[in-house]
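After the structure tokens below, expect a handful of questions from me.
Excluded from the complex is one protein chain; the other protein chains are retained at their positions.
We just call them A and B in the order they show up, numbering each chain from 1.
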Amino acid sequence: MTAPLIISGPHTHSKFSVTETMIAVMLCLTPATALGFYMFGLPAILLFAVTIASALLFEALCLALAARPVGRALSDGSAILTGWILAMTLPPWAPWWIGTVGAFIAIVLGKHVYGGLGQNPFNPAMVARAMLLVALPVPMTMWVLPAPLLSPGAPDLGAALAITFGTPPADIDSVSAASTLGHVGAALDGGRTLDRILPETFDLHRLFFGNVPGSMGETSALLLLVGGVFLAAMRIIRLNIPLAVLGSAAALSGLLHLIDPGQFPSPLWHLSSGALMFCAFFIATDYVTSPVSGVGQLIYGAGIGLLVVVIRTWGSFPEGVAFAVLLMNACTPLIDTYTRPRIFGRDRRGRPLKIDEGDAP
Amino acid sequence: MIEAVATMSALGLGLGTILGVAARRFHVETPPIVDEIEAQLPGTNCGQCGFPGCRGAAEAVAEGAAPVTLCPPGGREVAVTLAEITGAEPPGSGGTGQDAEPVVAFIFEDHCTGCTKCFKRCPTDAIIGAAKQIHTVVNDACIGCDACVAVCPTEAIILRTKPRTLRNWHWPKPGTPADATL
Partner (left out) sequence: MSLISLSALRRTAGAFAGRGGIHPETRKYLSADSPIEAMPLPSILRVPLQQHIGAEAVPVVARGDQVLKGQLIGKARGPVSANVHAPTSGKVIAVGYFAAPHPSGLPVSTITIRPDGADRWGARLPRLVPEQATPDEIADHVKQAGIVGMGGATFPSAVKLDLRKRFALKTLIINGAECEPYLTCDDRLMREFSEELADGIAIMARALGVEQVIVAIESNKPQAIEAMQRRMLAIGCPARVTRVPTLYPMGSEKHLVQAVTGLETPARALTAELGVVVHNAATAYAVHLALRYGEPLISRVLTVSGFGVTRPANVKVLIGTLVAEILDHCGGLDGTPDRLLLGGPMMGLPIRSQRVPVIKGTNGILALQKSETRRHREMPCIRCGGCIKVCPCGLMPMEMHGMIQAGDLDKAVDIGLLDCVACGSCSFNCPSNIQLVQSFNYAKGRLAFQQSQKHQQEETKRLAETRKARMDAIAEAKRQAMARRKAEMAARKKREAETETPAVPAPAPTAERTG
């Protein structure tokens, strides 16, 4: 026969591949991304393009340095997806070099330093986001009010190029605004109570549909939810992680809200604001850095949900998704070790089952 | 200043004394590992390692004068066990010899005169036959030690890789060319 190797079975395959998985995730991200493009206009599109292009460039460089086939590995789509997710977490009007530096951190420091696809312990996009946030707090928190494409307030191409590649126009401050989380956090620190603050910014309807300041991935909880449900329906992800993240976040914030509604916002506010929804479906579910067993995924997801609420409530950063994900990434090997599935015919500790005499059929 | 130096010196002296006493008092005689090593060797005294018998080889390994991979009949198994005993670097797969295909002796019957020299030398009685009759090798018993090859007056014995059969065949490691394993 033509096969030069002795190949063991199975000789048939499910036709499910890494590339298809990556493409499916991107497809599910498309609605939320498109809304982000619409809301934040041309600068957001430019930044998105720059980030993904940089990610591809760094991926190619690393592969070439490691003397691995560049074309083949590039086509798996993992670098594009990392760049995409990173771009979704950046302020939409950030300058181009934020995207490029972020892509460098994600691809080189977050992934290839560990040996490339499948070897990295931490989510590359979150490594990049966390480092950028700590190193460059000002540009990373420069949020703008949505200025939908083609609306009178939206920048035209020239202005967009200037925002992304040149010096930002002097009047950028006029459109800048605090994200919901940042605003509430700052106001709470200022000693005001929620019943006073919330009416100023909090509009569940707007949060849910995305007409709020923030990064592209923080805007429309609804479209992200739709994408996530599609992802689960295509059986790319299991719902264990998303449900655990959202459930635990809702549970903890609900408990706090019951204790003192003046100090702690409601669970619905937590779920619909910030990057929690994005995290639950698209970041925490990253195959490489999450546990593999069902139970492990529940533990991992619950850890992220709780940490997000804790960081948002008591931490010094308004949003805690990146840190929560990284912390739980670090626990993944441990979770995997302790949540092995039970082997057929053996008990949880690996000993063969005992035959019960009264067990006969 | 002087106080500091004095304190440090006193401290050093005191601790040093304690350590010295402890070293003497709790000294553990390292168990002789020669016997343990010898127990792992085949005990055929075949001489392939170049040492006088398995005892000599065990002594050499214990002293570190010989590598753990010195025993060809023992193969990788023995090498790994010896590495465990001596704490030496376990044989990697990239090294020479230790993972090689096992070899066995093979007698060209045309050349065999039935002189019985070989089976007198065979350490495992793997050669069967009698005077003036053609000898054959029992593959399962042969350790490929070369002793018979050396004594054969007609050079009728060679070592060849153990023939593969359906019983000892196994799947190659994925990605290995099939020809390399056959």
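In this text, a residue touches a chain if its C-beta (ideal position, glycine included) is under 8 Å from a C-beta of that chain, and two chains touch if they have at least 3 such contacts.
Only a predicted model underlies this, so the values are computations on that prediction, with no experimental measurement involved.
> Please give every residue of subunit A in contact with the chain that is not shown.
Against the missing chain, subunit A presents residues 1-3, 6-14, 16-18, 20-21, 72, 76, 78, 116-119, 229, 232-233, 235, 238-239, 242-243, 287-290, 292-293, 336, 340-346, 350, 352-355, 359-361.
> Identify the residues of subunit B touching the omitted chain, counting contacts across the whole complex.
42-45, 73-78, 93, 102, 123-126, 140-141, 143, 164-166, 168-175, 182
Quick note on the criterion: only the chains that are shown with their structure count from here on.
> Which residues of subunit B touch subunit A in their complex?
Touching subunit A from subunit B are residues 171-172, 174-178, 181.
> Using the touch rule from the top, collect the residues of subunit A that touch subunit B in their complex.
Touching subunit B from subunit A are residues 4-6, 8.
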